Structure formats: C-alpha cells, structure tokens
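Every protein chain except one is present and positioned as in the full complex.
Right after this comes chain A.
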C-alpha cells in the first residue's frame, strides 16, 4: 500500500468515526457532552499538528549544528594536501 493510500485510509477511518459520533448516525443516543467535544476535534487536531510542526522545525533549526571545526580542519588539510601532492609531482 502506498503512503498516499495509507493516509487516505487513516483519514477515512477518523472522519467516519467523527461523523458517526457527531451526527449520531448509528442512533447510539450518545450523550450531548461527548458530541460537543468530538465535533470540533478535526480543527483542534489540525491546529495542534500545525503548532507541533512549527515548534519542531523551529527547534531543529535552532539546534542545527554549525561545524566550525570541520571547516577549519578541512582548510588545514587542503594546505597539507597541496604541499604533499606538489612533492609527489602533481601539476595543478
């Protein structure tokens, strides 16, 4: 199953459950309190996911390692390499 199909399946299940509870389609006589909580859930969940995404990406950008030492080490090794290669006869 492709990821798209997995998502469609998951979304269908959630929407069906939401629809059944909110509109009481199976005539289960669900208490009003539950229906009031379930009804705005899709929007709440989207908002929560949006906030989670922003927070996660923000955190990851803020903690993205800056490899200063790696850059310096590379510069030093480049110099060393050029000297050694010249000795070995490389014509740059």
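As a convention for this text, contacts are C-beta pairs under 8 Å (C-beta built on N, C-alpha and C of every residue); 3 or more make two chains touch, one makes a residue touch a chain; residues count from 1.
Operating definition for what follows: contacts and distances are computed from a predicted model.
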Protein name as given in UniProt for the chain not displayed, "Translation factor guf1 mitochondrial", "Dolichol-phosphate mannosyltransferase subunit 1", "Sodium/hydrogen exchanger" or "Aminotransferase class V domain-containing protein": "Dolichol-phosphate mannosyltransferase subunit 1"
Residues of chain A (touch criterion as defined above) contacting the omitted chain: 2-4, 53, 56-57, 60-61, 64-68, 70-71, 74, 77-78, 81-82, 84-85, 88-92
